[in-house]
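Below: one structure, written as structure tokens.
Below is a slice of the complex: some chains, not all, each in place.
Naming follows writing order (A and B), and every chain is counted from residue 1.
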Amino acid sequence: MPATPSPLHEIAHLGHAELLTPDLDASLHFFTEILGLRICGRVGDSVYLRTFDDYEHHSLILTGHETSGIRRTALRTWSADALKRRVAAIEARGLGAGWQDGGFGVGPSYLFRDPDGHEFELYWDSEHYQAPPATRPALKNQAEAKPAHGIGVRRLDHVNFLAAEVSTNGTFQRDVLGARTSEQIRMDDGRISAQWHHFGNKSYDLVYTEDWTGSHGRLHHIAFATDTREEILRAADICLDAGVFIETGPHKHAIQQTFFLYVYEPGGNRIELCNPVSRLLLAPDWETVTWTAAERAKGQAWGLRTIESFHTHGTPPVDVADLAIH
Amino acid sequence: MPATPSPLHEIAHLGHAELLTPDLDASLHFFTEILGLRICGRVGDSVYLRTFDDYEHHSLILTGHETSGIRRTALRTWSADALKRRVAAIEARGLGAGWQDGGFGVGPSYLFRDPDGHEFELYWDSEHYQAPPATRPALKNQAEAKPAHGIGVRRLDHVNFLAAEVSTNGTFQRDVLGARTSEQIRMDDGRISAQWHHFGNKSYDLVYTEDWTGSHGRLHHIAFATDTREEILRAADICLDAGVFIETGPHKHAIQQTFFLYVYEPGGNRIELCNPVSRLLLAPDWETVTWTAAERAKGQAWGLRTIESFHTHGTPPVDVADLAIH
């Protein structure tokens, strides 16, 4: 038994995220009517929403704010002890921010920041969701009825953060939270420009992408998983007719092979609809797959060029003119 | 040039159908919230509904009535002249019932009955639908936005009638309306127990199935086409969670190879969701495919046994005790 226990298997999965929007009504319409999430709570300017197969209380908190972006990302630990051990490790790094009440079905929750400044919380206690009669599922191994309206996404799948420096955040995720790094992009100067991390058999849960503006704490996108690729094609038609801005896709990523569609919700945040077909990462000794800048430049799996805005758009927006001065 | 011009190519396609229901509210909920049809008109106890890609005004009329069943099936001709010629041919058979106003975007319409007594109408004048702003499609080659709610069926695909005697109705469809018979079931005694007829490249538009009760004018089912097989799998999940009765499927028919799901709408009528993948019947000299009773007994394409109720349930219901007496 090592003196410092391995952080492996301490984090169970991505729990939920809190997204900020300058237009709460329009964003809420997008998440409920287009994505098919259901409202399960409301406090002040925050609306709690859930995907149909989330076993916990909520998958997303949508909060009206002066700007867009991500406020916080919540991770659930594998046990109460794992939570204690991770808090100790975070505190040892000096990144902790203390305990708070998790709210709405979530017990005590420990706040901290990654090296780039993104806020996270860790928690263990979590009530399993009991659907009300109107949305009770026919099958008891499912949290809630699959919605007949909107795209009907199954789960919050991953969060992709923008960071001024990618690799320090990856080191933190691995050393402190026990993440494993499945894939990454290494530029010719050796700089890691993007890194994909996972806690279980999903091949990624948290991603860091280099922020060309050098800003801190920004968001590239959050992603929701659909049941099938066909549901993403249907989603593209729905978004097209509903006037939702489609940034790129549907197509298949070369990295991670995810079938994707990127849209912007009315608050400006980039939202991915993703489907991994049945691909899982099962190897306990998976070696990080490293893509070179040249390989990355080839575009997506079937040849689609990566769209320019994919490298530049993040939330909240930053004033590039300001950046140019400094 | 024959003295009697061939009826081939005189009927363009199935236009719409009028369905009867003893529970209009519940049926309306099914067709709008589950199937994803949109309401486009209402007169008395009749609600006019449309699928998203119907270029005409409506696809279905749902009428509150003391019982279930089909009131009428409307076919559009290829031209004004074709309409005149078909009316003359129908009258020559003594099955005509006269002209009426088509109502809601449909011009003068000629009523008649097939030999079994099912009511039909023929029409030529038809306004092409202009969607209101709220449901205007993004692509101008589509009638209306694809709905983001419900199953979102593309079109009314076909009608399957029950008939006391199948073959006389088939002869009528071929000789008088110019239908072609793509497939049929022939029992060992030579009796035709089911026949599939089509007017264009779809391999069937109208079907006659033998009514084991010997009744006249009843309905086996009406069918709506989805864009994909995946939408039928999604539909099965939606029906399951919504408590819609699933009779059988999803599976693939051996006859016609259609991917299917059969459900009962709350009024009792059987509704098929169907998808033909990209199969079309292009041959101008297609020979009717005849299935024997033994072949039919093998079940559906991938081996599913045909469910008993599929042979017995029709609308409106008939009192079998009564039948037994006579």
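Just so we're on the same page, a contact is a pair of C-beta atoms (placed from the backbone, for glycine too) under 8 Å apart; a residue touches a chain by one contact, two chains touch by 3 or more.
Quick caveat: nothing in here was measured; it's all calculated off a predicted structure.
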| query | Given 2 chains in view, how many copies does the entire assembly contain? | reply | 4
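FYI, only the chains that are shown with their structure count from here on.
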| field | Rotation, 0 to 180 degrees and nearest 5, that superposes chain A on copy chain B via CA atoms | value | 180
| chain A-chain B separation of Cα centroids, rounded to whole Å | 46
| query | Taking the complex as given, what residues does chain B use to touch chain A? | reply | 33-34, 137-139, 145-146, 148-152, 227-228, 230-231, 234, 237-238, 240-243
